[in-house]
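Working notes, structure below.
Left out: one protein chain. Kept in place: all the others.
On to chain A.
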Amino acid sequence: MKIKRIGLAAIALAAAGALTLAGCSTSNEPAAPEGDATAIITTNGSEPQNPLIPTNTNETGGGKILDSIFAGLVYYEADGKPVNDMAESIETEDSQTYTIKVKEGQKFTNGEDVTAESFVKAWNYGAALDNAQLSSYFFESIDGFSYDENVAELPGLEVVDDLTFTVKLKQPESDFPLRLGYSAFFPLPEAAWEDLEAYGENPIGNGPYMLAEEGAWKHNEKIDLVKNEDYQGPRQAQNGGLSIIFYATQDAAYADLQGGNLDVIDQIPDSALSTYQDEFGDRAVSQAAAIFQSFTIPDRLPHFAGEEGQLRRAALSHAINREEVTDVIFSGTRTPAHDFTSPVIDGYSEDIPGSDVLEYDADKAKELWAEADKISPWSGSFQIGYNADGGHQAWVDAVTNQIKNELGIDASGAPYPTFAEFRTAVTDRSIQTAFRTGWQADYPALFNFLGPLYGTGAGSNDGDYSNPEVDALLKEGSAETDLDAANEKFQQVQEILFKDLPAIPLWYATVNGAWGEQVENVQFGWNSVPLYYEVTKTAAE
């Protein structure tokens, strides 16, 4: 065991040496990058739940890898702003038909050119019902998409020439270009089609990194990525590669960061949330994420429809002290909600008319509840359903206790043992209580927080909310060619939502991360994942 200790000491010495050297070099040439361009950055991840095929990956474990080894038409800067990556231009006149030009001379790591065909084929595959891709719903707005029959080639996608293709949507959608940085829209090389299963095991991409070798994905252990020297896009890796180590628990990853085995982590275990900022100082980060959390009250519950329902929903919202819950239960690692979206999204506002319904006001709550009782007296108990395996009990108990105390009604949590059981009850509508809901944005746009959740019949509208005005405004906003004008419409949608309260906004999640002394330039993206290509490391091991 001594060997290990000596080894560590040697590394520490080397690190110190490198630091001194780096210090010298910077004093001579201030512009020189300090990092070692060959250093491998180690970071936490989780075993991908699916083969590494862009249209079949919908969770963060695989997403983190795909974002590193692929380059889409656009990528997102830290604040969510889309910037062209593979795209030369994305143009439209009516927000319905888009002409997309791919930059010339872009290559996959097997030498193949990135062409219009690389995108169109991959998208067609992802959209076809028969292929049962987990992210197929991303293509549902493209002309010809169907959930009822298999469409092998979408009529809305047309290859014009080697580097140009057009996308025709079913209706105008101004935020379509914003979506194009999401992994479902990544291109695939010809080589992928020979044997997609084998490809998913050893994917060939076109991004800033590539797999270190055949079989670099060591299942349940880690995946090794190295810098892709042929990548010409703007996300040039400032390091030699990434080693993404899969952890079963956040505690293990955190222990490794403390023990010096890991450079960057983007998750802090609950047990360390109140201490990690003291321990890591300016190497710790806590910032808002594009994750909105709420609980949904379906209209079909007794006493929650019509005018009575509106009064009761507002009363419940006023009865909750969000500041207190985020402080006490979450040690300040949640931010009380001010709207239905997230502060990291362009167009976010804290001053939407009607948002004062989110303020804690016990008197107002009692008053509104009493008014509702005049329409029809309250009976029964108010419950919030949640999955017991996800650490939700504490806040559900806190919130239902506040409701109980402020409104003088019976309120409690309704736990389901597992996430699968909970989501099944929500999906098949057998749940007969309010239930917790959350939304992590797929791409940085206001519409993504509103359309899929509150549009009539929309995919994730778990409360079956329906309001023609909302539908109309969502459609109008989507048809705008100007993003600011579109955002204005989406704010009007939220005004209505604050009246109807199909879901009661609670708080935004924050990303909590930290990094070791050897690395610098750690910045977290809008989707809570560090921008790994920017990270520099001062000492090579």
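As a convention for this text, a contact is a pair of C-beta atoms (placed from the backbone, for glycine too) under 8 Å apart; a residue touches a chain by one contact, two chains touch by 3 or more; residues count from 1.
Basically, contacts and distances are computed from a predicted model.
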- The chain dropped from view, which UniProt name applies: "ABC transporter permease", "Acyl-CoA desaturase", "Pyruvate dehydrogenase E1 component beta subunit" or "non-specific protein-tyrosine kinase"? "ABC transporter permease"
- Taking the entire complex into account, which one of A:E91, A:E104, A:D130 or A:D162 touches the absent chain? A:D130
- Considering the complete complex, of A:T43, A:N58 or A:N206, the missing chain is touched by A:N58
- Write the list of chain A residues that the hidden chain touches. 1, 4-5, 8, 47-51, 58-59, 129-134, 136-137, 140, 147-148, 197, 200-201, 218-222, 245-249, 251-253, 255-256, 258-261, 389, 416-427, 437-440, 452, 459-462
